[in-house]
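To keep things clear, I will list the structure first and then write my remarks on it.
Here the complex is missing one protein chain, while the rest keep their positions.
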Amino acid sequence: MNAAVIFWGTIVFLALAALAAFVLSHKKNVSNKVMSFLLCAIAAGSLSALCSTGFHSYTYVTPAPFLLGVFPVTFRLDGLSRLFSALLSLILFSTGLFSPGYLNHLKGKISFGQYWVSFFLFALSMYGVVLSADAITFIVMWEIMSLSSAALVASDHSHHLVQKSALIYLGATRIASGLLCGGFLWMHSLCGSWTFSDWNFASAQAIFPALLIILGFCIKAGVWPFHIWLPYAHPAAPATVSAIMSGFMIKVPIYGLVRILVQGGLSAPEIVNLAFILGSVSAFWGVLFALVQNDLKRLLAYSSIENIGLILLALAIALKARAANLPVVADIAMTAALFHCLNHGLVKSLLFFSAGAVDCQAHTRDLHKLGGLARRMPWTMASFFIGSFSICSIPPLNGFASKWLIYQSLFQSTMLFGSYIEKGIALATICLLSAVGALAIATFVKVMGVGFLGMSRSHAAEHAQEASTGIKISQGFLVVLCAGLGVFASHAVKFISQLSLMSPDSVAPATVEFPLPMPVLALMLFSTCLVIYLVFLQSSKVRIFKTWDCGFGALSTKTQASSESFAQPLARIFRPFLRYETNSTIKGRDRRHFPEEITVEVKIVSILESRIYLPVLAVISLIAKGLAKLQAGSIHLYLLYVCSTLVILLLLGTVL
Amino acid sequence: MMSSVDLSVLSAAVLACLMVGTLHLRLNLWMYGATTMCIALATALTAQTHAEINLICVALLIAVLKAAGIPLFLLWTSEKLNVHRDVGAMIPPPLAMHLSIGLLALSFILTRGLPAPEMAATGWYGAAAGISLLFTGLVVMLTRRLAIGQILGFLVIENGIYVFALTQTLGMPLLVEMGVLLDMLVGVMFSGLLVFRIQKSFEHIDVAQLTSLKE
Amino acid sequence: MEFFASLCAFPVIGAALSAGNFRIEIVRRIVIAAICLQAISAAILCSPVLLESVPILRFTADFAVDRIGAYFLMLTNFVAACSLSHAPTFFRNEGLFGGKVIPPQHERLFYASALLFVLAMNFVFVADNLGLLWVSIEATTLFSAGLVYFSRDKHALEATWKYLMVCSVGIAFALLGTILIFASSQHGAISGGSLNVRELLGCASHLEPKLLELGYIFCLLGYGTKAGIFPLHTWLPDAHSEAPAPASAMLSGALLNCALFAIWRVTELVRLTEHHGICESVPVVWGALTALAAGLLLVHQYGIKRLWAYSSIENVGIMLVAIGLGSPLLFFLQALNHSVAKVALFLLSGNIIQYYKTKDLSQIRGLLQVSPTGGLLFAIGAAAVTGMPPFGAFIAEWLILAKSADATQGIAVGILLVALAVCFVAVSIHVSRILWGAPKHEISQLGGFSKYLIPSLLCICTIVLGLTALPFLLVKPI
Partner (left out) sequence: MSDANVHLLRSCAHWILFVSCVALVPPLCLGIIRKTKARLQNRVGPPLLQPLFDIFKLCRKGETLSSTMSGAFRISTVVVLATMLVLAWMTPWLSFKPWSPNADLFLIVYLFALARVFSLLGALDSGSAFGAFGASREVTLGLLVEPALLLGLVALGLFSGTSDLRLIFAYHQIQAPGASCIPGIWLLVGVSILLSSLVELSRMPVDDPTTHLELTMVHEAMVLEASGRNLALIEFSHALRMSIFFGLAAQCFVHAAAAVWRMNALTHGLLNIFGICLIAVSVGVLESLSVKLQWRKVPEFVAYVVSMSLLAAFVAAGSGVAKL
């Protein structure tokens, strides 16, 4: 059992599956069940293969006929790639469980043939990226990943908005890969090799390629201020796709950062500080905008931005600590980053699955139309709630464990860093993190309360049914994983920290302890709950009556808090960031006392989009228009171009 | 001192410059014919001084095909389409003429830098004449609006290049020379045919109005 | 003699037969047979160079073919074979789809001039003499003008006239350049001078530098006009969009290569002298700028074939960079991948235009709905031509970028990366609009799979080029 087996087993099987889907799609009978089963089987197979390979690191180079043009495909299977491909396998497996039940409600909207072909290619390319050991393999797989995911985002391409989102995503990801190519080529001209392990970022002139690479990765990961594409792409895509994109694909850049920059020994303070700033800002920015969203999946997308920010922050702390020669802190931060990748991957797919279940049962993702699902879809509610608790890092779930590690690394660096400025920054970051955590709580309490509790706000939500069994199973699977990783965090942390991530071939792998008594805590909480329930509530006489309405008669859903009104006090506080505006108009005779119609409209402007990105695009298209003016159609003009070019060339000839 | 070859090519250049001055197609074509005759003469003289047998036949070919055939063909075309003068140039003809005379002077300056040819009889007079013919041709192509005018300009350019070749390198290998000549003839024939089609579909041959294909 | 026979026989006979008035169906068969035989015989002709390690195969004093020439000869004939064997289907469908019916006479003429055009292009690669090289390039202009002129309407006339005039002036400059090189060879290097490429290469260091440099500049300008480098590209979009699809496929897939090949011949010569500064930095930077300009020009496009014309300009820029880097095989690799993908795209665009009865991009929507196969092939072609992996063009462009990065042409690399990104985004905007959504009016599906036969073959080729070691065999000598 070695890298070759994993490579062939996974990649080739996925390729074959894609081929099968392609062939079947011409007969117009692609069975979602069969395809999902294939997906589950392959994911489970690769997972078991991964587990059976032990801890050694293999490198595998494809033999001569299987080349990418000129270059061999080289793979490296070590702790890092094991971790990520295991996560990918888990997510793919649950997606396979989830798909058949979910895709049914897209019947007629999307062509399943195209969907499955691009889906399998997507899965293949993601495995390829996290297994790749050199720049060529990496960039090839990376581009396939971008193209196939864009195709998946555009699955339902009859809507104009979906097309727009897919194009924005394509553009963003192409810019990212352009920057990456620049960085890779630069590194190649510096180090004369395509293999990541030969690249050394410690040298002074490697700072510029490092900058290009980190920018490219940040764009793909949706880090502030490059996160614009993310809130477009996730709502547009089917839930399965957004689950994988948000759960794994935006972690792939993190993998790249660790594999290339961290293991390449990056220590340039400029880059590290840049990563630190970007990470903390996007953690805050993401959660802040998540708070004021009303589309369920858009909100989840923003929360992904927050979590990616946290991960990047942890990475930056690790690099800082390594540069300051504090290996203990560095190991804690590194473990925190990767553990958070794992947790967020699982949790976010869980949340997107639940959102998808809601979408296909209540036929809407708009929080203004949801509500009261708790009584109709208890399973979905339960899994969504647990996912939300975990992403709010509520103990004893896994979200808390990784958040605690991040806190701990900051705490330690506050104590151990030499300079007072560093201490101060670390403290301020602790403060920021706690604020981010509280905002996340606010956001997800809003979703849970407005989306699932209370009265239904629309007819569709009124008549939603519980999702199908497959969906429930997939959610349950992920819930168990989340809870397990939370309760047995100490083992997970020790395992991850021993994957020797900071430097791939260090002799003594670090060990990070997770001292919190999670199992005891969970046990205590559970048993206390049980006791209290049995002692007090079980035996109490219960009378069902309507909610208190101040004697006005039946409450309507209008009197319930909407998602906007719930978020309003917080949005007010952060008005300058959000450009938060409410303009309310009251119609009616003597408006204050006898209102007939009251409309309140909340406006939130994304400054980056309106102030930076759109103007830049406008400038580019202006240049293009100007250039097109040259093609004016007059042949005399064209001949003049020839003559003037001749003159220019002759002048150049005299110069050179 | 100035050899007779120089004299003939220079007169060709001057004739071409004068040609720019008028819009009368017939006159233009005759003057072009005269220019080309001068060039044929120059070729013959070179052949005689260097006893190059194949230059003789090149000279003959030029005299027959380029100096007589092409002008007659174009003349016939313009008669068929009954266009007798260009509909007007981008810049007024006298100005264009002075421009090309100025360019003639400029070409003397430009070609001074060129190393003296090894074997050809004549020095930079020939080169200057050739370059100035090239310039003149460009001026014609850039200023004339009629399709025929542009063909004429192209022919002048081609003459210039030939003169340059003749005076700098004593003519190119015969095979190449033939190929060039053939290509040029086919080109002129094809563009003449195009001129007919243009007249047929646009009711004019003013190429400055052909601007429908653009961004 | 057998050299001329094996190179000229089939095109000439085919042209003669197709010009003669047989029934059009027979003519179509004759043409396909002729072009395929031509490809085969050319392959047999250069087999020693391709298979055995013969560096150069000399036929006569002025005709010889070396390795790179042989590669290009193969490519050109392959492209021509693909386009011309698709042409009959194309013309048949023209009639079927209720577009205007084409008089058989025009079609015959088209085939005749196309075959002669191919012949001329073949001579570009076997001419071992700069003068003859020039002659054959000029000949390609004349014959291809006949193809552009095909539909005989106002636009076609305008395009043809511009094509003819701009290219002829450019080519005239190239002739001057050739003469200058000839003159430079007379200065002591070779008594009486010579245009023979081998002789010139042999005594490159003795050539008179000033004349040589001048000659290089004029040739670059002249052949550059034919290749469509940025400010000289003006004729290219018009000609490509007005010619019928198979013709534009040949123009873009074969003709541009010929012009660039001519530039390579001269560059190769100048590289050997000690003043080779001009033939390195100038083409590299100019090529990168061309690619960038083409990318920007792609942004606001209205014609489906103009789109691909501009993307051809972009690829010409990249190839020019490869030439400037002095690596013929990278140049060929890029040309190969570009030609294969671009031919597929032009042929498919022909089909699309027949479906929607318009070239206007704003009218073409929902191809995936109208014809999934066509949509898939179109997407593959677009991805391939914009240099996306796993298609061949990616490998070629990556190699070129890497080489120029190692040659410390940092600026060029930067410009190229930007250009590639811009091109991809622009193309993907247009292509996604073509593919997605629903057609604006009912589209009638006509014709069988035959119209997709050649394009799908070519798409498979691009994937093979990207995913197998095929390029490896070519680039090994680098």
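Each chain gets a letter, A, B and C, in the order it is written, and its residues are counted from 1.
Going forward, a residue touches a chain if its C-beta (ideal position, glycine included) is under 8 Å from a C-beta of that chain, and two chains touch if they have at least 3 such contacts.
Everything quoted here is computed from the prediction, not taken from an experiment.
A.B. asks: Considering all chains of the complex, which shown ones does the missing chain contact?
C.D. replies: When the full complex is considered, the omitted chain touches A.
A.B. asks: Touching the hidden chain in the complete assembly: which of A:Asn104, A:Asn200 or A:Thr559 does that?
C.D. replies: Residue touching the absent chain, from the options given: A:Thr559.
A.B. asks: For the chain not shown, which residue from A:Phe112, A:Phe339, A:Phe353 or A:Trp404 touches it across the whole complex?
C.D. replies: A:Trp404
A.B. asks: With the missing chain put back, one of A:Arg375, A:His463, A:His491 or A:Lys603 would touch it. Which one?
C.D. replies: A:Arg375
A.B. asks: Tell me which of A:Val23, A:Ala202, A:Val328 or A:Ile623 is the one touching the absent chain.
C.D. replies: Among A:Val23, A:Ala202, A:Val328 or A:Ile623, only A:Val328 touches the chain that is not shown.
A.B. asks: Can you say which of A:Val5, A:Ala86 or A:Met448 touches the chain missing from this structure?
C.D. replies: A:Met448
A.B. asks: Residue by residue, what part of chain A touches the chain that was omitted?
C.D. replies: 328, 371-372, 374-375, 378, 381, 385, 389, 392-395, 400, 403-404, 407-408, 411-412, 414-416, 420, 423-424, 427, 430-431, 434-435, 437-439, 441-442, 445, 448-450, 453-455, 515-517, 520-521, 524-525, 528-529, 532-533, 536-537, 540-549, 555, 557, 559-561, 565-570, 573
Just so it is clear, only the chains that are shown with their structure count from here on.
A.B. asks: Could you find the chain whose CA centre sits the greatest distance from that of chain B?
C.D. replies: Checked the centroid distances; the maximum from chain B is A.
A.B. asks: Mind having a look at which chain is the central one, using mean CA positions?
C.D. replies: Smallest offset from the overall C-alpha mean is found for C.
A.B. asks: How many angstrom lie between the centres of chain A and chain C, each centre taken as the mean Cα position?
C.D. replies: That gives a centre separation of 44 Å.
A.B. asks: Would you kindly tell me how far, in whole Å, the mean C-alpha position of chain C lies from that of chain B?
C.D. replies: Centre separation, chain B to chain C: 31 Å.
A.B. asks: Tell me, which residues of chain A touch at least two other chains?
C.D. replies: Chain A, residues with two or more chain partners: 628, 630-631, 635, 639.
A.B. asks: Quick check: what residues of chain C touch more than one other chain, meaning two or more?
C.D. replies: 161-162, 165, 169, 237, 297, 300
A.B. asks: Touching residues of chain C toward chain A in the complex: what are they?
C.D. replies: Against chain A, chain C makes touches at 161-162, 165-166, 169-170, 173, 213-214, 217-218, 220-221, 225, 231-232, 234-235, 237, 277-278, 281-282, 293, 296-297, 299-300, 368, 372, 383, 388-390, 392, 394-396, 398-399, 401-402, 405-406, 408, 413-414, 417-418, 420-422, 424-425, 428-429, 432-433, 435-438, 465-472, 475.
A.B. asks: Using the touch rule from the top, collect the residues of chain A that touch chain C in their complex.
C.D. replies: 25, 64-71, 111, 113-114, 136, 139-140, 143-144, 147, 154, 157-158, 160, 163, 166-167, 170-171, 174-175, 178, 181-182, 185-186, 188-189, 620-621, 623-625, 627-628, 630-631, 635, 637-639, 641-642, 644-646, 649-650, 652-653, 656
A.B. asks: Which of the residues in chain B end up touching chain C in this complex?
C.D. replies: Those residues of chain B that touch chain C are 113-115, 117-119, 134, 138, 141, 147, 150, 154, 157-158, 161, 164-165, 168-169, 172-173, 175-176, 179-180, 182-183, 186-187, 190-191, 194, 197-198, 201-202, 207, 210, 212-213, 215.
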